[in-house]
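Note that one protein chain of the assembly has been removed; the remaining protein chains are unaltered in position.
Order of writing sets the chain letters: A, B, C and D. Residues in each chain are counted from 1.
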């Protein structure tokens, strides 16, 4: 039963919980407020991601509260991590130690998420779900959950795509942070062709022409970009300006795909590029609904980052709904279960909530989100479904799916 | 001599909250050279700074002719015909001699080139170094430059703070001669001089300042002859 | 300012002391009434103390000797990395060393780098030193970022133990999460108050020791020579002072104090990454020193505290739950405006150095700070 | 050979942007006597100003240097906006302050935060772009010299050159340059000489921020626009100013050219047998900068005026 933090315990009600007891107190008290925390990159170098997160979160919060959670409403207390680990730790300290939230969504940067986990969350009664961190390193912290699949699967997918397409050598440019480094390493490990160029680049530079020039100096069959959208946008423009866009086949990870990238690239310059992106089938109903809602509100297509943030909120809400009490340990017990395939598939919060409200146990639900099947494993990583996109006539087209 | 061209009347002034001038009054007659002498820290430089708008008088008035100039900004005071040679930091170190002189004349309407040429004639020491940065000048050369810079405006009233400090005897003589020449050409001069005997020697009138007030004033010659003034403020003999 | 106030506490200082007292009382009240969680307060105290150390370190360099050092973050980072590389379970080179020994590792690393950076750059003047040190700090950061075989690169270092983890009694105290009094949890808290308390004790001891040390060396002929160098190096040289040696001493001492802050940070936050060496930390420390009052040790401490108050306080001003999109910019703006206003209202800093650098006892009694 | 030419061409474009930024910074540095950390955000401000204006004028027909005329109008608007904001900031923030150069520096960090907060609050943090088509390398140069240079590159270089020459004429043909230097050297004496230092300082802000804005606009044109572009490039601009020698406008230009080039030429190091990764490009630029400073402790143009 979803007790409020104040009374710290289940207060009974009807409906089934994980142990057969009630989880829904909607009937006796309809005004409980469950406050969870969210650390997001609202300023600093990752704030563009943070901003997308905010949009996903807003929609999710509305979706949850339209139905209700634990008989009450969900509230998210939010803090900015300034895209730095120091900022992230302070943000999490405020939420966890001052406000006492039992569940913390956070955060974008893999390094920052790790910092929060190490210094605030570990050994405490708090569940942490990262909305955006993809570094394979996070797999080493089983109690640090996350929404996006580890970059490793992606890297492997890219590498097999490369081989399938008959590329015998590759030039790899990766962004110099935890994400780029670890995905890059995973790619190198997986790829059996020759790596002829393998260099990091710093985030937020105004020019990457030296990177592009160096890549074009190699005779690699394929260029692989493990970087973020603004950086990739700059690179693709510079490549176009240098007239080397056709020199090799281009591949990229999730973070280089986005409407903005296409918008900013000269017409046709990216045609033929392939990007591997964690996703649900595009035609899935819930995803379509999310897209149209998103477009209506913000006037643009969502990226996968917004979808992860959306799902992070939904999964948290489901955990609250399913848990006996509103404490970290109780939430931790159920949070994985609500996402796993044992149960009945639910593609929206409403559906999932219904199952739980009707007495379903946590494992009776298999929430499949707008970002993918989720299915959190014992390491806290989701099992992602990966989708390959190819740029055709200056638009992304799905070119099939790969199991993560 | 007609009425005073410059009148300082009952002025209190100072730095921040520290008062230096205490109800100080003095006048400079048209066409006169007047010399301020007194111990170090008496407030001589402060008088000039107050007249020239570097400091605002706390009370009292400063008048140029009939016009009140107390509290006016220096850049405006220059434009109504007053020139000033500060005691320290009186040249633009990173500008050349030529630029220094031309900066002296930014408020001129025209004829800058002529005046500057004339000044080079008058001070060959500067002519040799037109394009040298002023910070490379020797102490004495700097002093001459500072004096010349103020002359570019051909002011009606010139305030000079210790024109002879650091000058070799021959150069000092030249500068005093120049002060006299400028004066003869119609500029009234209020001068501070530690080389008191020489300074009073070329002056019409003198003021002895001590602790922010005028202790003695009168004809320059009578001050020079006054034994008490001599003993307290002027020292035994001429310093050159 | 007419005369330098060489007497007892000025009205301004009394004001500041009063204000601090009031603030302390307020915080205490907040804890007692449950508005402020003790664990969080202790974290803030730790963070403030860390910034105090950084500010005191920079104050030695800039406030005493006029060296515009823009590599604060690098020395902070070296201290943090030094101890982390030696103690962390995730360290690629060593790990498992006792934090007490690692402390000296961090300091040693910082001292070596201080000499390496200082040697060429301390000959430069003012702003040239600023940019040179900033540049070299970037080099250090880029090195740590890229040489992952030694530093774990951008992934950062995890598994750093608490400082007292291997101490006989204190080490065992570190993991009860909740304090029970008569079976009921005393605090609603999720992280160990004990751990935080130990951190605070540790850092208080460090801050106090550093402060006492600095107070002695500052108001001494040594500090006076540095102050002379600060305004006019040539003057100090003519008087036979080996200005380079003095500057190097101050630079190394300052850097060591910054590294000390880094060591503490490592064991407070238990995670370090190259991000911690971003120049933004340097800017914040500069702001702290200037706001506190350049050249004043107490000012530096107060500045360190102030900067944390600004950073964390603005968190609460905007922390209204359902945040509008503009929350982050709003906070950024608040921080910016606060900085502008403090400089406007207190151009000399909150606690400017008002005393002469003359050995206190030699002026006769009652002159101590 | 073509390789080197290509790097040089890249360097020239990048340098043009840095130069525009560094001139303004250098002016403020010498005349207002502080390191203005809000300068990068002034660049960003100009770029956003032009972005909004381009939305209005973008449709205007005709092209100059391959860019729509509307772009140049927008550029002018961006420059004007930055100038107005800088003047306002001077009047409201810096002028009333009674502090030294470091106090001003710290204040400018606060100012930078405020600028950035406004931009971020208004436009969000995601990146934007001027809606101008890219046309790829100019075929003639590609065929003859095997160097890829776009019309856009040329436009940036030419516009920067025009602005720099314009500034040069302004400084040389009028007494403004001298008045600025006199004011920088000794403000009191400048006033004593009759220079209206208040006005000189205003003009300095106008010129410096307008040029910064131009740099910001070109930077955004070159890559893309987000609230941090100016701040991200600030360190490099500072390096250029210091390398050139503080207070020397021409030194700043030289420093800008050098730093921009160094930044783009790092890949050449591996060609000459120094296997230094591109990741060390900024580090290499900084190390070379420090090395230059050791030889010339007051910058390249150290004692030049």
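Keep in mind that, in the parts below, contacts are C-beta pairs under 8 Å (C-beta built on N, C-alpha and C of every residue); 3 or more make two chains touch, one makes a residue touch a chain.
As a convention for this text, contacts and distances are computed from a predicted model.
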**Q.** The complex's invisible chain, by UniProt name, from "Cation:proton antiporter", "succinate dehydrogenase", "Probable branched-chain amino acid transport ATP-binding protein LivG" or "Tryptophan synthase beta chain"
**A.** "Probable branched-chain amino acid transport ATP-binding protein LivG"
**Q.** Left-out chain, listing which of the shown chains it touches
**A.** B, C
Q) Of the listed residues B:125, B:157, B:191 or B:223, which contacts the missing chain in the full complex? A) B:125
**Q.** Residue, one of C:115, C:197 or C:363, that touches the chain absent here
**A.** C:363
**Q.** Omitted-chain contact residue, chosen from B:32, B:99, B:162 or B:204
**A.** B:162
Q. Looking at C:33, C:149 or C:238, which residue reaches the missing chain?
A. C:238
Q | Options B:59, B:117, B:138 or B:181, residue touching the unrepresented chain | A | B:138
Q: Tell me where the left-out chain touches chain B, residue by residue.
A: 15, 18, 38-42, 44-46, 87-88, 125, 132, 136-141, 143-144, 161-162, 165-174, 194-197, 231-240
Q: For the chain that got dropped from the picture, name the residues of chain C it touches.
A: 1, 3-4, 6, 216-217, 220-222, 224-225, 227-228, 230-232, 234-243, 249, 295, 353, 356-359, 361-363
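Keep in mind that, in the parts below, only the chains that are shown with their structure count from here on.
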Q) How many Å are there between the centre of chain B and the centre of chain C, using C-alpha atoms for each centre? A) 52
**Q.** chain A-chain D separation of Cα centroids, rounded to whole Å
**A.** 38
Q) Roughly how many whole angstrom separate the Cα centroids of chain A and chain B? A) 76
Q: Would you mind listing the residues of chain C that make contact with two or more other chains?
A: 145-146, 325, 328-329, 331-332
**Q.** Where chain A touches two or more other chains, by residue
**A.** 43, 47, 50-51, 176, 200
Q) What residues on chain A touch chain D, complex-wise? A) 43, 45, 47-48, 50-52, 176, 199-202, 204-207, 209-211, 213-214, 217, 229-230, 233-234, 237, 240-244, 260, 263-264, 266-267, 269
Q.
Looking at the complex, which residues from chain B come into contact with chain D?
A. 52, 54, 73-75, 78-79, 84, 86, 89-96, 99, 102-104, 106-107, 133, 149, 153
Q | Of all residues in chain D, those that touch chain C in their complex | A | 29, 35, 37, 93, 96-99, 102-103, 105-107, 109-114, 116-118, 120-121, 124, 235, 238-239, 242, 246, 277, 279-280, 282-283, 286-287, 289-290, 293-294, 297-299
